[in-house]
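Comments concern the structure below.
All protein chains but one are shown in place.
As written, the chain order gives the labels A and B, with residue 1 at the start of each chain.
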Amino acid sequence: MIFDVPWNVIVLQIFFGLALGSIYVLLASGLSIIYGLLDVVNFAHGTFAMLGAYAVFLAVSMADSFLVGLLSAIVIVGLIGGVTEYFLLKPLYGKDPLLPLLLTFGLSVAIPDLIKIIFGLIGKPVNYPEALSGATVVGPLILSNYRLFIIFFTLAIMISLWLFLKKSDLGMIIRASTRDSLMVQVLGVNVSRIWTIGFAIGIGLAALAGAISVPMMAATPDMGVDMTMVAFVVTVVGGLGSLGGAIVGGLFIGLVVAMTSFIAGEYATVSMYFCMAVILLIRPRGLFGEIGRE
Amino acid sequence: MEKTNFNQKTTHEKGRADWLRDVDAKPKTRIVWGTILVLAVLPFIISAPLAAEILIWGIFGLGFNLLLGYTGVLSFGHAAYFGLGAYCCGLALRYWHVSLWVALLLGVVASVLLACFIGALAIRRRGVYFAMISLAFGQMLYFLALSPLKHITRGEDGLTHIPVIHLFSFSLNKPLPLYYFVFVIMSGLLYLTFRILHSPFGKLLQAYRENEERARACGFNTTLVKFFSLVLSAFYAGLAGALNTIYLGYVPLTTLFWLTSGTMVMMTILGGKGTFLGPLVGVGVFLFLQNTISLFTPRWELFVGTIFVFIILLFPGGIMGTLREKYAGYQMSKLKKRSTLS
Partner (left out) sequence: MYLRTEKVSKHFGGLKAVDEVDFHLRQGQLKSIIGPNGAGKTTLFNLIAGVYPPTSGKVFFRDKEITHLSLHETSRLGITKTYQITHIFPSLTVFENVRIAAQSRVTSFNFWRSTHSLREVNERTLEILEQVELVEKRSWLASTLSHGERRYLEIGIALATRPEVLLLDEPTAGMSCAETNLCAELIQKLNKNLQLTIVLVEHDMTVVMGISDEVLVLNEGKVLAEGTPQQVSDNEEVQRVYLGER
């Protein structure tokens, strides 16, 4: 017992925190990739997550398959992301660096309204998929299967992402295209296309985050804003442009929010901003950030 | 300074005076007077409530443009200053029963102090990073007001029951009297802003925007410049928020919401950042669009958001900015023609 709280309750909160944090990790890593590759802060990141949530809703209502929902979230929303980059962001490269941020901001205002027109204002709930519902009992702990799924799924995605970026040809090209795109162009790679692909990957991760959170919170048009905020906070804490930072930061913030939610529910959302303020004070570049990027 | 005998000016000095006239004429305040004139009759051209809204947001925009347009710093959390000014003014009026001027002052002071606090934490952060941080702070304030501080702010319901202010036997919660009250303040602020922009500090802001490193190499403490610019913009925002409270008679939670910050950004860019009239024009056009579109559909954000995306892509200088570019291009071609002919 700690502070009159049974330890299994504390472990349960940690479990909740890890699940929440996993979603944050997906969001932040997508944002990080986009920033690292394109120097663009994607204000519409949460908006695309929201689209992923609606993609799952559609897939489940039409095909009754959560799996199809996840896949379509990644693929369809990822494609939308690629198209967005190609037509809307590309013309802005080389100009004022604030323009892409502003453009994505405009999207974050316009797109939710579009969703409201198509799907209405009320949130669309999605049931937990059969296979992932229920809970696993481990001793005195009752761990919801879906949350277990979130944690391990995110782990699998992150590992695949790491392998892809470090080991595959395309992955290595993407990593090289961040710092010295001149070099890549000289080597004959179409950098422009790499950027589109990279953006799509980042968006795909956001869509995934939205997709897997749907059973827990229903797809609503305005859910994107909070998700963008979380991605920002995690990125500041973890370090702008650092994937490792996104992972550590995401889990950390997830734990903080879960714990605060348990101890003093009102302050749950405020707590993550507090963490951000503290990091700004003592280590402005973030836990894993590089000096000079900030 | 030596006194020159005007009858015996050397040709050299005369040339200098001519040269100076080209590049550094005495600033003409007629743009300020012209704007004041237009604003004086505005409530008779468009509806008084819309005019009042334009004026209040115009004050917000005037200060925001100093930060975004002239210093080149993007803050996405300026609703924090607007909202804090609104809440402090409202709280002071409702619970402490202070006079109008004290309430306004409190609102402004609160915003300025908040800006000093946030500035101290975040001022050294660059560009997009600063934008993200300012947004997060804005959100923090919003969520604080929503839940933990609900007993003060009344959370989602907003702060109500604020006593109506009377000035010279006019009630300030009616559009027309309020409009002219704010109009007087706005006129003062227009003149102040004009003087700031033509002052050494104003030029320094622009140098910062153009090339911070070089401004530093000239000997300026650029961190302080950015800080003062932020605090100054918070002054305007807090005042606008307080005036908003006087007008509405209550403080909605949305004054702290991120969309308020975002709306300000859109208005400033739409009107033309870095131009004197840009913010006012932007506020006017935006609110007019919002009002008009709302008549047909509640989905005005879709239209405004889409318009904004196109502005960014095609006319990032906004309305006044694009006009100014065209004019400057015309002037440059005249100058070039003159120098090739001579």
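Just so we're on the same page, a residue touches a chain if its C-beta (ideal position, glycine included) is under 8 Å from a C-beta of that chain, and two chains touch if they have at least 3 such contacts.
These figures come from a predicted structure and were not determined experimentally.
Shown chains touched by the missing chain in the whole complex: B.
Among B:97, B:126 or B:203, only B:203 touches the chain left out of the display. Interface note for the absent chain: among B:170, B:220 or B:300, the touching residue is B:220.
Between the chain not shown and the residues B:82, B:180 or B:228, the one that touches is B:228.
Looking at subunit B, the residues touching the absent chain are 1, 16, 19-20, 22-27, 195-196, 198-204, 206-207, 210-211, 213-222, 224-225, 228, 328, 332, 335, 339.
As a working rule, only the chains that are shown with their structure count from here on.
Those residues of subunit A that touch subunit B in the complex are listed here as 41, 88, 91-92, 95-99, 101-103, 105-114, 116-117, 225, 229, 232-233, 235-236, 240, 266-267, 269-270, 273-274, 276-277, 280-281, 284, 293-294.
Per the touch definition, subunit B reaches subunit A in the complex via residues 74, 76, 121-122, 124-129, 131-133, 135-137, 139-140, 143-144, 147-148, 150, 258-259, 262, 265-266, 269, 299, 301-302, 304-306, 308-309, 312-313, 316.
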